[in-house]
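Could you have a look at this structure, given as structure tokens, before my questions?
Left out: one protein chain. Kept in place: all the others.
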Amino acid sequence: MKITLPAVRRDTRPALVRLLAGVVLIAGIVAGPGLYGCATAAGRLAPGLQHVSGTANVRVVLAFPPQAFHESQLSSYGVFAGRHGNTVFLLNVPANRLHELASIYWVTKIEPLEPSG
Amino acid sequence: MRAKIAADEGGTSAGPRLRPRGSVIRTPRVPRRILPLLFVVPFLVIIAAWVLAKSAFGVSGAALPSIGDVIRASSQLIDWGILPYDVAASLYRIALGTALAIVIGVPLGLLLGTSRYGVIMFGPFLRFFRAVSGIAILPLLIIWFGFTETTIQVAILYTALIPIIFSTMIGVRTIPPAYRDAIETMGGGSARLMRDVYLPGALASIVVGIRLGVGYGWRALIAGEMLVGAGGLGFMIFGALQFHALGQIVAGMILIGLLYLVIDRLILAPVEDATVRRWGVQRG
Partner (left out) sequence: MTARDRRLRHAVLMRALPVIPFAVLLIVWAVGWEIARPPLITLPSPLEVGQTVHRLWDSGQLQANTSASMYRWLLGFGVGVVSGLLLGVPAGLSPLIARMVEPVVSFFMAISGIVWLPIAIVWFGLGTPTVVFIIWNSVFFLIFANTVLGVRSVATVLEDGVRTLGASRVHVITRVLIPGALPHILEGLRSGLGFGWRALIAAEIIGASTGLGAMIYQAKEFLRTDVIVTGVIIIAAIGLLLDAGLGLVERRTIERWGLVTEGARTR
């Protein structure tokens, strides 16, 4: 059995390029939506909710009828209080989480909930 | 010899044939430049067959989604935020499971590989548990941990652990004793031995094992997600059954394949290449 000594470091550049491409791709897929959401967050929050202290009751408007997935995702931000059409109602959303809510890219806009009666 | 070929295969007046006519399959001469791009041809064939199946043979939407269906389903799932969520969930799980398997498996494998009787003693033992695939152990895990994240994670960990232990063991075993003796005669203790001889020497094999582990683990992940129903790509394609959303199923399948290929060819394979080049001991 002939043994060659541990290989002298050859040019591993092509391998590194592929590695970089792969990492960038995966990172993009994982972080992309979140980053995009953050970048466009400003447009989602209604003016009345920009500087809220305490908690707020909101209508979360989507571009489509919400499904179980959306309800369970949104209900971690506040108390789920029903839905109507493309809108989900959330109560007692803390102020700091409002901005998180606005960073969700599949949310169209967040408006204050008029107190009903 | 050339003359014989020419005479044999009937040289023409233009000169002797350079390629023997009777070669088992005749290979058409292809311009060098387009060679690398040829890999698209089979995919094009599949797409053509797919389109044909829908248009010419009229396969119903209940059996096969159209390409348009798949594209529509994908864009809808993205718009709804479901696809990125499931992709991220699956990727996170495989990453965590693999990381844990490495952290636990490599030291274990080093230990077993360096002990004189380790391989003999634990070989069949490990092989037994390898035969109990990660998927077969899911029912038991579901009883123990319920339909939770933990079940999926444990399944992935279990599935990835064994190839990593095995390949680490083998990697250690194939280090030429010359290197081990060299360090020993220089007065190296066993910790030094570990770090300078065993780990680098086995590294190439370990990376191969990691690749295997990710491959098996990915499958266990999909199966686990199908059963446990806590989000993820496996859940996405399985759940779509209920709604007969074939476009979603096929979109998910394609995504699962592509993601695995990216992880395996663009991340793990380069690491393996680099490791073998740097630390691999070639056997002549």
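Annotations for the structure displayed:
We call the chains A and B, going by the order they appear; numbering starts again at 1 in every chain.
Here is the rule we go by: contacts are C-beta pairs under 8 Å (C-beta built on N, C-alpha and C of every residue); 3 or more make two chains touch, one makes a residue touch a chain.
Owing to the predicted nature of the structure, the values given are computational and were not obtained by experimental measurement.
Within the full complex, the chain left out of the display is in contact with B.
Remark: the omitted chain is touched by one listed residue; of B:I162, B:I222 or B:A274 this is B:I222. Checked against the full complex, the candidates B:A53, B:I78, B:L100 or B:I135 give a single residue touching the omitted chain, namely B:I135.
By the touch criterion stated above, the residues of subunit B touching the omitted chain are 1, 4-5, 8, 20, 22-25, 27-28, 30, 35, 38-39, 41-43, 46, 62-63, 117, 120-125, 127-133, 135-140, 142-144, 170, 219, 222-223, 226-227, 237-238, 240-241, 244, 246, 249-250, 253-254, 256-258, 260-261, 264-265, 283.
Following the convention adopted for this analysis, only the chains that are shown with their structure count from here on.
In whole angstrom, the spacing between the mean C-alpha positions of subunit A and subunit B is 30.
Touching subunit B in their complex are the following residues of subunit A: 1-4, 6-7, 9-10, 12, 14-16, 18-19, 21-23, 25-26, 29-30, 32-33, 63-64, 67, 69-70, 73, 104-106. Remark: subunit B residues 79-82, 84-85, 87-88, 91-92, 176, 178, 200, 259, 262-263, 265-267, 269-271, 273-274, 276-284 touch subunit A in the complex.
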